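Report on one structure; see the data block that follows.
For this depiction, one protein chain was excluded, whereas all remaining protein chains were kept in their positions.
Chain naming follows the written order as A, B and C, and within any one chain the residues start at number 1.
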Amino acid sequence: MDRVDLNSDMGESFGAYKMGDDEAMLKIVSSANIACGFHGGDPLVMDHTLREAKKNGVGAGAHPGFMDLWGFGRRPIQGERPADVEKMLIYQIGALLGMAAAVGHPVTHFKAHGSLSNMACVDPDLAMACAKAARTGDWDLIFVAMPGTELERAGEKLGLRVAREVFADRNYTDDGQLVSRKLEGAMIHDATYAAERIVKMVKEQEVVSLTGKRVPVRVDTICVHGDSPSAVAMATEIRKALAAENIAIRPMADFIN
Amino acid sequence: MDRVDLNSDMGESFGAYKMGDDEAMLKIVSSANIACGFHGGDPLVMDHTLREAKKNGVGAGAHPGFMDLWGFGRRPIQGERPADVEKMLIYQIGALLGMAAAVGHPVTHFKAHGSLSNMACVDPDLAMACAKAARTGDWDLIFVAMPGTELERAGEKLGLRVAREVFADRNYTDDGQLVSRKLEGAMIHDATYAAERIVKMVKEQEVVSLTGKRVPVRVDTICVHGDSPSAVAMATEIRKALAAENIAIRPMADFIN
Amino acid sequence: MDRVDLNSDMGESFGAYKMGDDEAMLKIVSSANIACGFHGGDPLVMDHTLREAKKNGVGAGAHPGFMDLWGFGRRPIQGERPADVEKMLIYQIGALLGMAAAVGHPVTHFKAHGSLSNMACVDPDLAMACAKAARTGDWDLIFVAMPGTELERAGEKLGLRVAREVFADRNYTDDGQLVSRKLEGAMIHDATYAAERIVKMVKEQEVVSLTGKRVPVRVDTICVHGDSPSAVAMATEIRKALAAENIAIRPMADFIN
Partner (left out) sequence: MDRVDLNSDMGESFGAYKMGDDEAMLKIVSSANIACGFHGGDPLVMDHTLREAKKNGVGAGAHPGFMDLWGFGRRPIQGERPADVEKMLIYQIGALLGMAAAVGHPVTHFKAHGSLSNMACVDPDLAMACAKAARTGDWDLIFVAMPGTELERAGEKLGLRVAREVFADRNYTDDGQLVSRKLEGAMIHDATYAAERIVKMVKEQEVVSLTGKRVPVRVDTICVHGDSPSAVAMATEIRKALAAENIAIRPMADFIN
């Protein structure tokens, strides 16, 4: 593979509250997952993020979450009916599409946030709610999903263009899933190691588990973070390592069909 | 005039909180101004309201307000920059458009809510923020405005299709504006009187002030309320009185060009 | 037993949104569980409810819930650390105590709301968080709990005065717990039946299960609802039935030591 997308969550500030170093990340990544006002973000932040993404040639995506600002969308909220979650998502995507129409920068992908994403990875009904939201009306958003999850299956079932995602700072189990954050070794903190590993994943189109097992996957996009100086440093390192191997960093909409 | 629109605010419930008798009003009016989640409403309520509007042949409009759930959008919030208000409105309209795409019922008009509307009636910059929001991207929403206000002027300046609105339960001053709610005689409580007066306004295309002065205006749509049993009764009375005079009640999109 | 408390949730309105018929319920019950602003309620509503409770000789209690206005505190939010929940509760109780100091009506009891209560009934750590919150600093609130739950155990462990509660409109299992709302027969809708059953529970100090099994419990307070006309009617019926048996209805603080 000679090209890959780099995606990062952005636009998660709210009012006077700043979150993440979006300015730095927009120079590094090719896709921005933009918060839509429920777990973070507000109309002013969304507008600003879209404008900056456009200026930097960065693809824009909807990054909706649970209605839970205090919990930043990270609290697992049980008991939501999938049909209701779908409406929550359509609202947020629609809002971002409106902002994007004003800015003149298209929204091309969808990526669920936080607990919603975690829950949808293992719950086929929630996963289907996400997939349906991404193709509401004449929308046909690229659907970002981790390989082997219910999200991926739901996207495929609905005929969406699915972008398979790997995580730069997370270790994998032998069945190709993320090591739970509750366990030791879930997170990767070493930027150089993370960069080397990711380049290999892209070249070989596989993930390598903590125990060394190799699991073949399609790697379309790499998730990086910008919520701390060390996260920005890791993203920078990954960008350099990909360049050194002549792997082009391109917005997913350039090559996902 | 042989036809007019009847509009009412709807979809203002939020979570477990119910507001207004939307079910009754959807049998009475031809246009629903649907709250968009900032001063009231939520994605489930919006979806439900759109479905019921569609079922009842009622036109759907965006009814966005200030980000102020506790104050129900009725608190005058000073110091907002018009450019920021515009973004707040685009967010809300976009969200409703998304919900409407899912339901398959078009959003055809825009009407500002509460304090935002009151402030925009007299502030040309806020009025222009409203007008610009209503024609973001390829949107071209009918712009509901009271004759003689900055809102009307902004809509005209931008070439929007403006629907001129009169209020069934409010008295008018000699210059055709609403008597302030802080003054005696601002509100009309007698349903029969209100109905008679409104029919006359539609037929003569004028408003009659408290002192009897007649001010010629175009009357495209009549605002009625459904937030109390007596409000619903007044709306019913108006509907009957219009029918008795063979004035058809039609969604504004049917005749505003 | 010749006396019992009747309690009901109140003060759950928020801004322009009204919830429940507090005015009617304040004539019926002896204790008001007052929402504290997180799942419902606001400072104006709390102040009004406290004043009306005082006027009607109704005891006031704190009724805090999860920070989840949209879900009205009914969504099960997982992953909250008990120590954090305790702080959330202390905040809410403190706020009500402040309002009560202004009104001059003491807050005498604590009752957890919605999902928090449901979860604490079976989770000893959450239950202990509730109990600790109720005796923060020099507070020593009567702790309302259903017999046989972790809440009751936590209250006892901490040496709180525990008020044992039965539900007027809920059926019981053979082990004295509530039939899950997801099952048939969970709810009692017949006011006369509910009233007869409750009087028997108070006189015999026992609950009778759906299958007829009698489980001895202490019955200090009966939970009734006022969120619909039929709920108010049931509460009225219960009041009458208790009076007919010469069972006095007294605020729990009058007899719980």
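Observations on the structure shown:
Following the convention adopted for this analysis, a residue touches a chain if its C-beta (ideal position, glycine included) is under 8 Å from a C-beta of that chain, and two chains touch if they have at least 3 such contacts.
Predicted model, so just to flag it, every value in this text is computed and none were measured.
Check C:K27, C:K87, C:K157 or C:H189 against the missing chain and you find that the one touching it is C:K87. For chain A, the residues in touch with the chain missing from this view are 14-19, 40, 42, 69-72, 74. Looking at chain B, the residues touching the absent chain are 67-68, 70-71, 75-80. Contact residues of chain C toward the unshown chain are 37, 42-44, 46-47, 67, 84, 87-88, 90-99, 101-102, 104, 136-139.
By our rule, only the chains that are shown with their structure count from here on.
Centre-to-centre separation of chain B and chain C, using mean CA positions: 42 Å. Shown for chain B are the residues that touch two or more other chains, namely 42.
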